[in-house]
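The structure is given below, and queries will be raised subsequently.
Note that one protein chain of the assembly has been removed; the remaining protein chains are unaltered in position.
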Amino acid sequence: MSAVVADLEKRVDALLAEHDPAATERLEFLRARFDAGLAWVWYPEGLGGLGLPQEHQAVVDSLLAKAGAPGNHPEKNGIGLGMAAPTILRFGTDEQRRRYLRPLWTGEEVWCQLFSEPGAGSDLANVATRAVRDGDTWVVNGQKVWTSGAQNARLAILVARTDPDLPKHAGLTYFLCDMTDPGVEIRPLRQITGEAEFNEVFLTDVRVPDSQRLGAEGEGWRVANATLNNERVSIGRASERESGMIGVVSRTWRERPDRRTPDLHDRLLRLWVDSEVFRLTGQRLRQKLAQGQPGPEGAAMKLTFARIAQQASGLEVELLREDALRYESDQGWTQVRPDRVDFTGRDAGYRYLRAKGNSIEGGTSEILRNIVAERVLGLPGEHRVDKDRPWKETAR
Amino acid sequence: MSAVVADLEKRVDALLAEHDPAATERLEFLRARFDAGLAWVWYPEGLGGLGLPQEHQAVVDSLLAKAGAPGNHPEKNGIGLGMAAPTILRFGTDEQRRRYLRPLWTGEEVWCQLFSEPGAGSDLANVATRAVRDGDTWVVNGQKVWTSGAQNARLAILVARTDPDLPKHAGLTYFLCDMTDPGVEIRPLRQITGEAEFNEVFLTDVRVPDSQRLGAEGEGWRVANATLNNERVSIGRASERESGMIGVVSRTWRERPDRRTPDLHDRLLRLWVDSEVFRLTGQRLRQKLAQGQPGPEGAAMKLTFARIAQQASGLEVELLREDALRYESDQGWTQVRPDRVDFTGRDAGYRYLRAKGNSIEGGTSEILRNIVAERVLGLPGEHRVDKDRPWKETAR
Amino acid sequence: MSQPPVLDLLPTEVEADLRATVRGLLDARCDAAAVTAVYDGDRAVVTPLWQSLTRELGLAGLLVPEDRGGAGASAREAAVVLEELGRAAAPVPFLTSAVIATTALLDTDGDLLAELAAGERTATLLVPLSAGPQDPLPVLGTDGAGRVSGSVTSVAGVLEADTLLVLVATDAGPALGVVGASAASVVPVVSLDMTRQLADVTLDGAEVTLVLDEGEPAVRRALQAGAALLASEQAGLARWCLEETVAYLKVRPQFGRVVGGFQALKHRLADLFTEVESASAAAVNAAAALAADDPDLVVATCVAQSYCSDVAVHAAEEAVQLHGGIGMTWEHPAHLYLKRAKADQVALGTPGAHRTRLAELVDLPGASA
Partner (left out) sequence: MSQPPVLDLLPTEVEADLRATVRGLLDARCDAAAVTAVYDGDRAVVTPLWQSLTRELGLAGLLVPEDRGGAGASAREAAVVLEELGRAAAPVPFLTSAVIATTALLDTDGDLLAELAAGERTATLLVPLSAGPQDPLPVLGTDGAGRVSGSVTSVAGVLEADTLLVLVATDAGPALGVVGASAASVVPVVSLDMTRQLADVTLDGAEVTLVLDEGEPAVRRALQAGAALLASEQAGLARWCLEETVAYLKVRPQFGRVVGGFQALKHRLADLFTEVESASAAAVNAAAALAADDPDLVVATCVAQSYCSDVAVHAAEEAVQLHGGIGMTWEHPAHLYLKRAKADQVALGTPGAHRTRLAELVDLPGASA
């Protein structure tokens, strides 16, 4: 056992000794864990971590789980943990880090993301939401869209335009926005499944203190890109054989011998192979990352993930035929707001529809192909008419 | 029977009465047929036709065939009949029409096409071959490529640059070039099948009289486009079920029950369906053309033709397995110059390789997709940096 | 390979006029918002629209001879109507009543056919949506006293029908029977495609009138006609998806340009155009073969169904994807087409089932044969 692991075990023992999970209030335990540097060991000391390599986290998690310690429900704060936290760590002031990271990690403050707009989807830098300085605060007006979890969020990461006279990438600034501000209006955005996973968020004279600016004025594009890179890396993990959509469809296949046909059989086998190769590609990517060699396959993997999910769920409908056309589980078409996203749940029809989003959300497949072509293969970028002109002259 | 058909029958009878096919020398008969307006009835009177709708040609052909009249071997002069003739008819002077159309139709003068160059393939307007005026003649220098039948051709349609100071589309002129000029050097161009269907043609101080200019100086791009439109329309005729590559592969399937597998079966059936739909699309297109409604499907059909030929021939190799790897029929890899192109001939390996050219020759599939997107769907053209600048500044 | 006939694949003037009339009516009375409302249980658009199509335009009688009270038109005209209904994702029972049920009744006496033609009654055949012309069919039992019992699940067209056609077991084989919808227990199914909502139907000693002794061939002929003409619905649906997407991409800006100028999308749309044009040729050929009662009908139908089913799905999927996020929303109509296309894909035989049938017809046997 390495010295690092021995030390971690000692720290976990000490935490447990001082805060018996059985006798400690949940939040109190989580705060104590954070303060002990055992929240995310690869974060700096004093900010929930110990400055260790990330892979050591697994040791801590497993020891604490064994001891019956409460968890921080990461599934309820995906944007916070996956996107806001690393961005605050990297670009935040010391004060911001101390203010936000602890309640973020414990789940006391849930986060959402106010990036996309009706006119700024793939072209995210086209953000039109305006932030105008008024003394020590910024007054924000605009409309955001595709915001998941806005209804549960206390805080948001926000990109707004602070200087429309600059070219579009240069006039953006990144803020941390309080979702309880009276100018924030949240409307559920219903999608083709009938559910409203996402929201539209209307910002009317929302006042954001300058202390909640993350990074310098005009640096919003760079900060937002760091956030989005975290998003892309976090998508498309498949470590087990037959996980994800192929697992669901394979089980359906096994359960319904009456519906098997030769053409569907070969298509299923091809998708099974594709899924297994996807799993192996991910495994190799994780091995590279663990060795500190970031591989270029991240964007490519998301492409494959979406393709497989769509093809497999489409095949399942053909396999089940009219049985797949019964959209009956749970609430049918009634608009609900699900607690969390479920790509492979409910029934075959839901899976088919929901999978269509996999090639749009978190970067469309078209944008990802551009990224692979340009950043990985080094092919020339698109002709950009709007790159160097003032945003206000190009915006539509 | 319509009056037109009755009249045509009379004309055919008269021709046969004056020129008994059994007793008349072949060329003499063909010339007489041309002069009787029975060569291509839709051409003007005096130029081998009678100014009738094109569909009446079938009547004439069938009557003459029944009478044992000699044919003009159109397969030996495809460029002449399909591309040079309609272009000369449309853009030629009366003198040019009279000089060239008769020996073209009779096959006395075979034609080839000098358009493409190593630096001007898809970007045909980038032609670098120079024609410089010297009194009443033009002196031509440059290199052409992908010229089929150059070794048998007496004449060529040629596009050359006459003014490099103009933007690239504006500085081109179209000529009729004598292939027996001593400055014309023909080298066979071997392709991946081992054969040399095409040639490279080197032009060194070739002298072309100004009387052999077709269309005005600088109008070459417009004339060449008319030629190419004829080429595209002439490709992709499949009037019979199971014609072309699907017919070959279907026969192989029937002959080799030992090699059938379920996955290949479904792929074959999909291709059979695609081929049948391709046939129907072509049938509808021909019906539209006969009604004088040119349909937009021409470029789209060539795309489909190439895809089917490639997929079907690829499948045949998988079906025949190692038997398809025996490249033994005829000459194997020995370089020969075939008399005419054969997409579906020889053996499975040859068909597989030759079909690769179907998406390149006569307009690559990429260019055809641009054409469909822009001309049919009305989507914006590509950003063209070279469009309005002098050619000599953009050429590479 | 014996060669099929060359059918006229171009629209006649009558067909072009019919198309314009139907499109005009759908534009006026079948907007996307009203169709979307069907998903939330508001079916207000359905009955008035169906009445306009049948009583004003007389479309339910297209396939019925004039001397039986119909318009004496042909499958070609019905195909035009279906193309337009596909374009609008219209929630009306034209296919189930005016094509399938009507065709099943063509050889029957009595008034029902004329009543269907006049739009006075609406019928559907009790088979699961996916039943193709060659599939096993549900045959319901009787008590020998004219009362029929049994269940059929996932039936289309029931909710709009007052009349149900059933295959009834008799000593001489399955006969075609007529049952009033009010005599049936009908449980609506929350369906992936609510524009052709399914229902589970149970008959428990319902009174049945036998209208045709040779019921099975009539039903198979009806399903064959349905499959042949469904291709036109799919072709129309696919064309809407293409045209709507092209139109949107011509105006939607991203990166300071319209999105339709990006070459990768242009090429995909060019490919989709190729598919849509091909699908419409295949669909019109199947309709023409049906209209001509040509021996090539089954091949033409297998070709059209297996091709158009997948093209419609592909077109709808591209429409959703190329609209970006907006295509995933409830407000945008793209989802209506995606759901309809996916349901149509398995209706009246899957593409795979049609290819399997084709293999027999054109002598391309599978591995085990």
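In order of appearance the chains are A, B and C, and numbering begins at 1 in each one.
Note that in this section contacts are C-beta pairs under 8 Å (C-beta built on N, C-alpha and C of every residue); 3 or more make two chains touch, one makes a residue touch a chain.
Note that this is a predicted model, so its numbers are computed, not measured.
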Left-out chain, listing which of the shown chains it touches: A, B, C
Contact residue for the chain not shown (choose from B:72, B:87 or B:126): B:126
Option from A:262, A:314, A:332 or A:357 whose C-beta touches the chain left out: A:262
Residue among B:181, B:263 or B:342 that touches the chain left out of view: B:263
Identified contact with the non-displayed chain, of A:101, A:303, A:324 or A:360: A:303
Contacting the left-out chain in the complete assembly, out of B:3, B:22 or B:385: B:385
Which of A:73, A:133 or A:284 contacts the chain that the document leaves out: A:284
Where the missing chain touches subunit C, by residue: 262-264, 266-267, 368
Contact footprint on subunit B, counting only the chain that is left out: 116, 118-119, 121-123, 126, 145-146, 189-192, 194, 261-264, 310, 314, 317-318, 321-328, 332-335, 349, 352-353, 356-357, 359-361, 364-366, 369, 382, 384-386, 394, 396
Residue numbers in subunit A that touch the chain omitted from display: 240-242, 247, 250, 253-254, 257, 260-262, 264-266, 268-270, 272-274, 276-278, 280-281, 283-284, 287-288, 291, 296-297, 300-301, 303-304, 366, 368-370, 372-374, 376-383
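Note that in this section only the chains that are shown with their structure count from here on.
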Whole-Å separation of chain centres (CA-atom averages), subunit B against subunit C: 43
Subunit A-subunit C separation of Cα centroids, rounded to whole Å: 42
Per-residue multi-chain contacts in subunit A, two or more chains: 262-263
Residues of subunit C whose C-beta touches two or more other chains: 257, 352, 355-356, 366
